[in-house]
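Let me begin by handing over the structure; questions about it come next.
All protein chains of the complex are present and in place, except for one that has been dropped.
Here the chain labels run A, B and C in written order, and each chain numbers its own residues starting at 1.
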Amino acid sequence: MRVKVFISPRKGILDPQGRAVEQSLHTLGFESVANVKVGKYITLEVAAKSAADAREQAQRMCERLLANPNIEDFAFEVSE
Amino acid sequence: MRVKVFISPRKGILDPQGRAVEQSLHTLGFESVANVKVGKYITLEVAAKSAADAREQAQRMCERLLANPNIEDFAFEVSE
Amino acid sequence: MKWGVVRFPGSLDDSDSLYALRDVMGQDATMLWHKDATLDGVECVLLPGGFSYGDYLRAGAIARFSPIMRSVEKFASDGGLVIGTCNGFQILCEAHLLPGALTRNRSLSFICEEIHVRVENARTPFTRAMRQGDVLKLPIKHGEGLYVAREAELLQMEERGQVILRYCDADGRDSEDANPNGSTRAIAAVANDRFNVFGMMPHPEHAVEAMLGSTDGLGIFRSIASRS
Partner (left out) sequence: MASAKSLVGEPRVDLEQARAHGLSDAEFERIRQLLGRTPTFTELGAFSVMWSEHCSYKSSRKHLKTLPQKSELVVQGPGENAGAIDVGDGWVAVFKIESHNHPSYVEPYQGAATGVGGILRDIFTMGARPIASMNSLKFGAFDHPRTRYLLGGVVGGIGGYGNCVGVPTVAGEVMFDAAYNGNILVNAFCIGLARAGELWSAKARGPGNPVLYVGSATGRDGIHGASLLASAEFDAESVAKRPTVQVGDPFTEKLLIEACLEAGKTGAIVAIQDMGAAGLTSSSSEMAARGGLGIEIDLDRVPLRDQSLTPYEILLSESQERMLIVAERGRERELEAVFEKWDLHAIVIGEITDDQRWRARWRGEIVADIPVAALADDAPIYDRPAHPPVARTPAPIRRSVEPRADTALRAMLSSPNVASKRWVYRQYDSIVQGNTVVGPGGDAAVLRIKGSRRALALKVDSNPRACAIDPYLGAVASVVEAARNVACTGARPVGITNCLNYGNPERPEIMLQFAEGVRGLGDAARALGAPVVSGNVSFYNETEGRAIPPTPTIAVLGVMTDVSRHVTAHFKNPGDVIAIVRTAQPSLAASEYASIYGGGADALPAIDLGRENALIEALVAGSEQGLIKSAHDVSDGGLAVAVAEACFNPEQAKLGAEIDLAARGLAGIVELFGEGASCVVISTGTPHFQALRREFSGRGLKLDDIGRVTADARLKLAPLIDEDVNALYRIYEDALPGRLASDG
């Protein structure tokens, strides 16, 4: 199964990278851009009996390692 | 419009971060995990006349700033 | 006092810490290997600076699962003294032995320079040889030293005196310019609520000899050593 994990800085946590990217986009002429957040995109493959099993594994991977709950939110998608 | 950008290390390019995460996942008991790639997940809002316009802007943002064409591939999604 | 300095793959200031403790301060200090479970009977564990596991994913995120960290967690929960400097601080936060997290510097770039911090609480095992309000000149060198924690948690930490060092100017005054990485409330060091686990971003081990710029790091080590 393929798993895609999306990690974003949690709301209210400083995201200096997002701010810097936003400013650079403005300088490049994309003036309307707002609310930029920079997080992580992790893809992986995992052996799983079922989609539910894969989701359960993905959930645990995120909680234990991939995301830091103090500062990050995560979401994931599972596909064949 | 909301834009989600997914940036991954280009195929064939060394991804030491992905490798380190993969090994760590193995140690944590997720032995079947393979092919881990760590990239960036960027979300932003942009004013656009249409979805096509937003897509066109997103494409240019990725090419000009968000992704490094030497070593990264990108994809994006646009939604209201 | 017997010290143990943990060497993770990618630790960089491990030898410098050992040198500061052993050669400069004459302490009994030994290197501990991350794959071992034993702490060798040490009375204080030091997690050194560096880029453990390349700091891949998040600084400290992978190192926290090293075998030795189980023992360190147990040691800490039994009241043992643990100090983490720079990467060590990051590892302790990732391991939830300290509150909060360390994220990318406001400038987004690595910063190596001498800064000043003020002792906010001198009634801890890590600062007892100093006085509240003392200003220390110490080097920092990190890319991810911006301290963050939830607002409620911060308030609680302040109330309990868990904020141990704060960035300040050379005269001990607060100033935006003196906060090198944009840390929330200019926090440079914190302790847990039992005050036996301590993390700081500046490097005390690189401030133990006048020829190299400062001896203010000795205050931290002397505080710890003065326990026995």
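Things to note:
Note that a contact is a pair of C-beta atoms (placed from the backbone, for glycine too) under 8 Å apart; a residue touches a chain by one contact, two chains touch by 3 or more.
Computed from a prediction, not measured in an experiment: that's the story for all the values here.
When the full complex is examined, the chain removed from view is found to touch B, C. From the options C:Tyr53, C:Phe126, C:Tyr147 or C:Phe195, the residue with contact to the unseen chain in the full assembly is C:Tyr53. Touching the omitted chain from subunit C are residues 9-10, 12-13, 15-16, 19-20, 50-51, 53-56, 109-113, 139, 141, 143, 203, 205-206, 211-212. Taking the complete complex into account, residues 10, 12-16, 20, 68-71 of subunit B touch the chain not shown.
Note that only the chains that are shown with their structure count from here on.
Subunit A and subunit B have CA centres that are 9 Å apart.
Averaging C-alpha coordinates per chain places the centre of subunit A 29 Å away from that of subunit C. Shared interface positions of subunit C, defined as residues touching 2 or more other chains, are 57, 62, 65.
Multi-chain contact residues of subunit A (touching two or more other chains) are listed as 40, 65-66. Partner subunit C is touched in their complex by these residues of subunit B: 16-17, 20-21, 24, 27-28, 38.
Within the complex, the subunit A residues that touch subunit B are 4, 6-8, 18, 21-22, 24-25, 28, 30, 32-48, 57, 60-61, 64-66.
By the touch criterion stated above, subunit C contacts subunit B in their complex at residues 53-54, 56-57, 62, 65.
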